[in-house]
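Encoded as structure tokens, the structure appears first; notes follow it.
In this view, the complex is presented without one of its protein chains, the others remaining in place.
Labels for the chains are A and B, by order of writing; each one numbers its residues from 1.
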Amino acid sequence: MTLTTPIGRSAASASARQPVLEIRNLSVDYGYDDRAVHALSDVSLTLHAGEVLGLAGESGCGKSTLAYAATRLLPPPGVITGGEVLFTSSRDGHGGDLLTMSDAELRAQRWRDTAIVFQGSMNSLNPVYKIGKQLMDGITAHSPRGFREQARLRALELLEMVGIPNDRLGSYPHQLSGGMRQRVMVAMALALEPEVVIMDEPTTALDVVMQRQILEQIMRLKNELGFSVIFITHDVSLLLELADRIAIMYAGKIVEDAGADEVYRMPRHPYTAGLLHSFPPLHGPRRELGGIPGSPPDLMKLPSGCNFHPRCPHTLEACSVLEPKLGPTEGAEPTRSVACLLHDPAVNPGPVPVELGVRPPSKETA
Amino acid sequence: MSLVHNRKVLAGMILLGFFVVIAIIGPWIAPYDPSMVGPDSLQAPSPAHWVGTTNTGQDILSQLIVGTRGVMVVGLIAGILATTISVIVGVTSGFLGGLGDEVLSLLTNVFLVVPALPLLIIIVGVMPSAGGLTIAVVIALTGWAWGARVLRAQTLSLRKRDFVEAARANGEPMWRIIFFEIMPNLTAIIASGFIGTVVFAILSEVTLAFIGVTSISTWNWGTMLFWAQSSQSLVQGAWWWFVPAGLCIAAVGTSLTLINFGIDEFVNPRLRNTAANAGLLRRKKIRARIGFTPVYRGFTSTRKGEDA
Partner (left out) sequence: MKFLLRRLGFYVFTGWAAVTLNFFIARLLPGDPVQSLINKYQGRLSTDASDSLRVLFGLNTHTTVWQDYLTYWGNLFHGDLGVSFAYFPTPVSAVLAQSLPWTLTLGGLCTILGFALGTLAGVGLGWRRGTWLDSLLPVANFFSAIPYFWLGLIAIALFGVALPIFPTSGGYDGGLLPSFSLEFIGSVLYHAALPALTIVLASVAGWILGMRNMMVTVSSEDYVTVAQAKGLPERRVMFGYAARNAVLPSISGFALSLGFIVGGTLVTEIVFSYPGIGYVLFQAVGSKDYSLMQGVFLIVTLAVLVANMAADFAYVLLDPRTQQEG
């Protein structure tokens, strides 16, 4: 997947492990009555300062739902039915639970603490406002009065930062190409130098060359400005290059949460293993392309027990009865968690299948 | 959610049904001959005359009942005619493209912009005698344009859709594509347009009668109001002469608009969701807003895997 220069991950030192955004036990429904779909059940995730956290999964697994619910931007008929979302600034420690904040508090912290880079489709930008105005109004909304001129200068700065010529400040969205629009979305999100930037499939609609350019730009900006990123995508291979940590989601739950390297070389969950075998590696020995038989379940008719067990090659009897919770792996590795009964000694007395088990570290080479 | 289960549609259809029944059986159930003059001039509602009498002693209730048929029939005929024209012009224009489309669009736009009522008045005015059918035809000729424009826009967008391309690639002849691929998708809009045109027809017809342009030999709610107005019943405070007729017009119009609303909600899922959830949200005090997802912790439905 890499071309000549890898995008490169940040040199996130161990000291920058302070959690910035903690999502605890988040549950989200679509619908308000008994027929509501439980899109997320008890999902927990932690984003640390300065890290890039990848959120991956198939369409409909709930990754976008997670991001939007955490920032309370989920459109109707979404409703949050439980949990906490704690933001703690790594700069000065301010913050709180986004789910209990008042409207005014939420509005005040938006864009300053957390910002979202939306997919830069035609629809994400107001068609009747110039780009400059849309860049500026986010700035002036959080600044004292009379800030217009500085906002304009800042907007020009932002355009330069993402490589768009200055004269585009007076253009309308329909006058820009797809790549430019996406870059405007990136610039807009970084306007107030937020600490958490959530990127929702920022390059999905673009061609490969444009993809690479924009991703390189984003990573460069991240290293300069030092924000944390939640990167949502269905393309796991992209995350393997970009992310420090990867969380894999399946049918509304997180099934694996580990460092990017760990996920790539030593997947612990059968679904992750299946995913990784679904695309060919560009270097290394040739491997047979697998896939995962079956298709993701309908969220309104989830299977009993583990959501993945009908498609899993390693099911136990218990898998159709008990629901696995995100917990330690078989080898109790400190930086990883997995939601699989195979790693639960109480349920699975036997060994974990070889491809999902702990391998001696000496066998691993870079 | 089926169309008929929508509360608005149901209410509209019941109300409309009531008037349709009256239109059919009207002349038989009217207590008096509406044109028959009598001695009790300008009487308020009484046991003998439930809605009172005109200044020439005619029973107003009978006029209302008998007049229903005239109004509904003209509305229905005008609606059918106008919808037929609009379907033919709109779908053809949208499907053909090119010069044919330009010409038909021009025609449509001209009829759209020219104000209907003055045109109706001069056309009806030059006719020696304007009976119900003639009025219906003339109204249809002035009111088809709006439906045609909507249908053209929809046909244009449908034409580009994949299933039409697939049909064409399969070699399906054009007429088959129009009738079996495109038309079924237009049903809701055609129905909505039909209802809108009927409302327009009824209001136009009643207005024409009120101005005195149409023939006064058949009974019609508008004619009733014409007589009410010209005999200065207002100043004398005879509210029973003009209030009921107007209420009937408004009732029929409202019932049709309600049905149209229901169709709108059926077709546009965003409107449908808004309506369906309103009561539920109010009860639970959840405010569903864009940009501020509500947090409601009171759901008791069991979640899969949750410990009790």
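The rule is short, and it goes like this: a contact is a pair of C-beta atoms (placed from the backbone, for glycine too) under 8 Å apart; a residue touches a chain by one contact, two chains touch by 3 or more.
These numbers were taken from a predicted model, which means no experiment stands behind them.
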- Contacting the left-out chain: of A:Ser44, A:Thr65, A:Ser90 or A:Gln109, that is A:Gln109
- Option from A:Gly93, A:Pro127 or A:Gly284 whose C-beta touches the chain left out: A:Pro127
- Please pick, from B:Leu42, B:Leu112 or B:Met183, the residue that touches the omitted chain in the full complex. B:Leu112
- Chain not shown, touching residues in subunit A: 71, 73, 75, 106-112, 115-116, 118-119, 121, 123-129, 137-138, 141-142, 172, 174-175, 188
- Note on the structure: subunit B residues touching the chain left out here are 106, 109-110, 112-119, 121-123, 125-128, 146, 199-200, 203-204, 206-207, 210-213, 225, 228-229, 234-235, 237, 239, 242-243, 245-246, 249-250, 252-254, 256-258, 261, 264, 268, 270-271, 274, 277-278, 281-282, 287-288, 290-292
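As a working rule, only the chains that are shown with their structure count from here on.
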- CA centroid of subunit A to CA centroid of subunit B, Å: 51
- Contact set on subunit A toward subunit B in their complex: 27, 29, 32-34, 36, 38, 41-42, 68-69, 72-82, 99-100, 103, 106, 302, 304, 323
- Sort out for me which residues of subunit B touch subunit A in the complex. 273, 277, 280-281, 284, 286, 288-297, 299, 301, 303-306
